[in-house]
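Notes follow the structure.
Apart from one protein chain that is not included, each protein chain of the complex appears where it belongs.
The chains carry the letters A, B and C, assigned in the order they are written, with residues numbered from 1 in each.
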Amino acid sequence: MKVAGERGFEAPREAVWRVLNDPAAMAATMPGVESFDVQDDRHWRANVKIPLGLGTLGMTMSMEKTEEREPEFASLAIKGNGVGAILSMTTAFNLSDDGAGTKMDWEADVRIAGPVGSMGQRVLQPIVNQQVQQVLAALDEQIRKASTGTDGPTAPTEA
Amino acid sequence: MLLSEVGYARPATLEQALGVLAEYPGARALAGGQTLINVMKARAAAPDVLVDLAGIPELKGIELGPDGTLELGPMTTYTELIASAEARARPILGEVCAQIADVQVRNRGTIGGNVCSSDPTNHLPPLLVALGATFTVTGAGGERTLPAADFFLGVYMTAAGPGELLTKITVPAGRSDGFASVPIGVDGTCIVNAAATVNGGVRVALGCVAATPVVVEAPSADAEAVRGAVRAAGLEPPSDVHASADYRAHLAEVVAARAVAQAERGS
Amino acid sequence: MTEPTTVAEPVVVEEAEAKRGYAGQSVPRKEDKRLVQGEGVFFDDVKRHNMGYVHFVRSPYAHAKIRSVDVSKALEHPGVLGTLTGDEVATLTDPFFQISSPPGAHLRDFCLAVGKARFVGEPVAAVVATTRETARDASELVEVDYEPLPALTDAREALADDAPLLHDEAGTNLTWEGVYEWGDLDQAFAEADRVISISELHFDRFNSTPLECNGALVEFNRGTGQWTIITNNQFPGFAAIMMGPAMRVGLDKLRFVTQDIGGGFGNKITSHPQLVACCLLARKLKRPVQWTEWRTDFHLSMSHGNERWFQDTQVAVKEDGTLLGFRTTALDDAGAWLRYEPLGGVIWAQVTPGMYRWRHIRLDFKQVVTNKAPVSPNRGYSRMQHLWFTERVIDIVAHELGLDPVEVRKRNYIRAEEMPYETPNGCVYDSGDYAKMLDTALELVGYDGLAEKRADAESRGKLLGVGIGSTLDSGTNNFGQSRLINPELQFSGNNEVATVKLDIFGEIVVTLGTTPQGQSHETTAAQVVADMLGCSVDDVNVRAGHDSYWNSHAGFSGTYASQFAVTGLGAVKGATEMLAGEMKQLASVVLGCAPDDIELADGFARMRENHEAALPFMALGAIINANNAGLPEDLDVTLNCRYVYRPPFQPPDVERKFGNLTLTYAAQVHVAVVEVDPETGVYELVDYAAVDDCGKRINPQVVEGQVMGATAQALGAATHETFTYDEDGNLLTPNFYDYHVPHALDMPPLKTGNIESPSPFTSLGTKGMGEGGGAGIHAVCAALQDALRPRGKPIVYDSCNPYHRVWELLSDPESSRRRVSVEAR
Partner (left out) sequence: MEGIPVVTAQSVTVDVNGTTYEREVEARRLLIHFLRDDLDLTGSHVGCDTGNCGACSVLVDGTLVKSCMLLAVQADGARVETVEGLADDEQLSPLQQAFSDHHALQCGYCTPGMLMSATALLRENARPSDEEIARAIQGNICRCTGYWNIVKAVKAASGQEVAE
């Protein structure tokens, strides 16, 4: 399942790049992160509990930065292993200057297998979309925080 | 088919229920269970604790106010709603509930469960959004009321957050309503559905085309006007084995117009 | 839906011998009393002390290397009794015997994935625990390290150079191919006035989803080394042949026990891998183990029907619609393993010309493996796909040439006076009158008044269409056809067994080799026996189910391929004749007359000329079993008779791919009337007729029940039932949420009719039946194509037409039309 979009940030490209490459900041954008550890500058691992309304989906996620061209492009491969699902995702973003701000073009290819997958695409596709929206909203917050130095919430509000 | 280990509590009062929900962050309310138990069978969800709401009298019942306002207890089953004389004040409610699944599911499934599970193919989210219902959500901090349209946040996600319960659904008076769908087989899962009211303006809520109901206001009840309004909404529906995104978008126009036509006939 | 209507007077083509008896009557079913009380015994109802519950760990990937399987955490889980992994299986067992010639013969198929997983849902390991829930809990603790590989999910891409290779041992995804050619194609195309080309037609993947899934309770007797397998496998003869060599044991070490089975439809033939896993676990853990397959497991991993593409079809036709011949390529998608395949590569040839007289036919059959669930027989196995193809061809030809599909059928149907009819490939259609069946079906839907109905539908904004599905239900396989697949195979003919005995208190006891799943064998067998012995059906006790311990099974025992009325009842008849002969002989000794002077009637063996000289059956039973002193020494009577029925088959000619592959040909003609909502593509069947001819009917109600059930399955397959995969090999319809089977409200009004053309080749004039419902798929496809004609004449090219596909045909008829071209010669 492919999703893609474009998003504007009111922050300079370098600031956005920093957040996108800071594992701790990124962890704060992901829903339900319980623990996070950085193995090296290209590999991270996280234990997450993705809130799904009817319950949570526990997963061990491993992320690998597969390509990087500072300060404009990076791509990541993410693998998640959980009881109900196996997730694999590749994502990439492109940053460009947009006046004083930054424009991010992003795309992701998400694949889910396992019992959660058997719940049907009608449910999965919107779930993926809403998770992506949450990540982007949280990313906004992190970038705002990083560029203004104010303390915002460190994680998205759980619905 | 086999559930993960789970705790079970059967409170007798709303206060007790909220207490358990507050105490266990991984707790979920169990209403009729006609969605939740199945999701648990697939182990796509594994709540730590189920809080069975069946023993709480204040969550049941249907009351018709003097102004025609209906107050629905969320633990009202579809069957109870269909049989309710009061609920006939807004006949579309019973008509739509009678199309949901089958006798067994209607006997156990509740209207509160239907909206709280917020499955995009459910019947009641678009219907209650179209009717302009309001939902009362109760938590430790007290009660709040919000429009149905603001209640649905995503698939399986609603504004009833952790530690909170949907405690009342209020449906305003009105008669000119319609509902149309394209289901998979007679009374099967909806591929697309739409609810409409023409009490005042022409208001349509579309189901199955996004994570939550999509509201479309049409300038008139004319079929072309309704279809045009749906087209203008720029839907990007999910595609699955039953319908491509394009087909869903097309069906959305058709069922919207049909729902409005039914509503017109009732006005 | 409304009650079915039946034509009041069945049309009888040939007056059968007028004889009063149970045969031909709708005798109430013996099975019903226990089943309506919930007292049937299905495998999952059986329990044993200390039994463990098996849960399979299944691959979430369509294609992945298995780097390791670690069960240590699962074993530590409280309540866990043990596990089984692919590594163990690879040392404890040999790969299953492959039916295929090379390269399919090289597949190494074990009961669990070894080294590689090849479809989502493939069992990779098994866990046994004290409760069902615990077994599943622990299965989640099994750590499998997968290395995902690209998945092959479209058969049409299987032969591409860069296609993922499923089985390294085979070296190709094309596991079997064969060229079938009969007649003179060049001549046919030279004589043709028109050549119709159809680039591609697709028969979709589905199965009949019996309501009970697979399963077993398996016990191992360490003293005798014998396993008792209480299971719902519907073809124990086949399972035994697969399992014994794999487990390196003789077949008598595998005792199969079955009582009631919750539907089969062919889908319960290939459970042998899971049964082997259970056997290994029962032995390893020294306790009975129980495996219940759940619905999602079944959809993901078990017995899909063969998906088939018909490519580059060319049809040679005369101007008047006379069909001369066709050539096509059938590309068959077998899924990941060849569990019963490549038999589908030949089974279709039982009905090579369909119901038509064309004599020049070439079919290139190619079977490929893909990363999907393995296929296995499904009601109408392999013939359904081919008959759908021939019916599609008829309608496309008729519509493209501007001819009436009814007339084209009648012009080309094999005629009643041509029966028995030898097909171009040497099969012999035994009897039938297809044109008369069509007339009956058309009359049932009021075909003459159809223009009016069309206009009425139009006035309501609907498109009305009528479609015909004519089909053959070939019954009683000649297993010799397997040699067309693999000349090395030592199979041919067919057989079935029954025993009939007269017990000490006069009880008549019948055992069958079959494993019925709703086909009413207990009842129909009792009817045959009662008629022959001159007693009441109530006096005949037909044992429920199957037990290989009873010694009433043969190599091909089971219930499959429309054959009970021929092989099963043939065996019953043979055994009963033997018993009747012995009873007469014994009575003649006691009564002091010749055996020919004795008749069996009203529960007595009596002298024809003197009904006072009579012995009740009880006396006969008592004499032989308990009071036999003083009987003549040379009296060879046991009153316990076993008979093996063997149909009169010859092995086919392997070189010419020629021979009689099947004994009987029941026929069905269905007519569907459909109304399409052109705004949405949603359609409804507004009328439906099913006319059946299965020769002599032993129990008309049972026959009609089979017709109705098969029809309902076909309607499901025609409208919503599909096993669709995404490009990663995830099944998108893994349970009844998304795999919509017909419910009561989905059923159209049904009218049934029948014709009786007794088979000249069977002892009772019967024909096997039950699989002809595929006609419904053909009829719905034809009706849709007819209904949509005013909207740009789209071509219905897929067997499954959910609303979205109909809408695509409506909104873009041209892309479907590009599949077809007509060349004038």
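The criterion applied here is as follows: contacts are C-beta pairs under 8 Å (C-beta built on N, C-alpha and C of every residue); 3 or more make two chains touch, one makes a residue touch a chain.
In this text, all values refer to a predicted model and were calculated from it rather than measured experimentally.
Asks: So which of the visible chains would the left-out chain be touching?
Replies: Counting the whole assembly, the omitted chain is in touch with B, C.
Asks: Based on the whole complex, identify which of C:R29, C:K462 or C:R606 touches the chain you can't see.
Replies: Selected residue, touching the omitted chain: C:R29.
Asks: I'm checking contacts with the chain that's been left out. Which of B:L14, B:V105, B:A225 or B:A245 qualifies?
Replies: Looking across B:L14, B:V105, B:A225 or B:A245, the contact with the absent chain belongs to B:V105.
Asks: Given that one chain is not shown, which residue among B:M1, B:L153, B:A173 or B:A225 touches it?
Replies: B:M1
Asks: Using the touch definition up top, pick the residue from B:A54, B:V215 or B:A245 that touches the left-out chain.
Replies: B:A54
Asks: Among C:R108, C:K284 or C:H743, single out the residue that touches the unshown chain.
Replies: Of the candidates C:R108, C:K284 or C:H743, C:H743 is in touch with the missing chain.
Asks: Need a quick check: the contact residues on chain C for the chain that isn't drawn.
Replies: 1-6, 26, 28-29, 31-40, 42, 44-45, 47, 132-133, 208-213, 260-265, 292, 294-296, 517-520, 701-702, 704-706, 708-709, 711-713, 735-737, 741-745, 747, 750
Asks: Applying the definition given at the start, please give the residues of chain B touching the unseen chain.
Replies: 1-12, 15-16, 19-20, 23-24, 30, 33-34, 37-38, 40-42, 49-50, 52, 54, 101-105, 107-108, 186-187
Methods note: only the chains that are shown with their structure count from here on.
Asks: Of the pairs B-C and A-B, which shows more C-beta pairs in contact?
Replies: It is A-B, judged by the count of C-beta pairs in contact.
Asks: From the mean C-alpha coordinate of chain A to that of chain C, what's the distance rounded to whole Å?
Replies: 50
Asks: What's the distance between the Cα centroids of chain B and chain C, rounded to whole Å?
Replies: From the centre of chain B to the centre of chain C is 43 Å.
Asks: Quick one: report the Å distance separating chain A from chain B, using the average Cα coordinate of each chain.
Replies: Those two chain centres are 30 Å apart.
Asks: For chain B, write out the residues touching at least two other chains, lowest number first.
Replies: 42-43, 240-242
Asks: Residues touching two or more other chains, restricted to chain C: which are they?
Replies: Chain C, residues with two or more chain partners: 140, 296, 732, 737-738.
Asks: In the complex formed with chain A, which residues of chain B make contact?
Replies: Counting only chain B, the residues touching chain A are 26, 28, 35-36, 39-40, 42-47, 117-121, 153-159, 161-162, 208, 210-211, 238-242.
Asks: Please give the residue numbers of chain A that touch chain B in the complex, ascending.
Replies: Touch residues, chain A against chain B: 51-57, 83-85, 115-116, 118-123, 125-127, 129-130, 158-159.
Asks: Give the list of chain B residues in touch with chain C in this complex.
Replies: So the residues of chain B in touch with chain C come to 1-5, 42-43, 102, 182, 184-189, 191, 240-244, 247, 250-251, 254.
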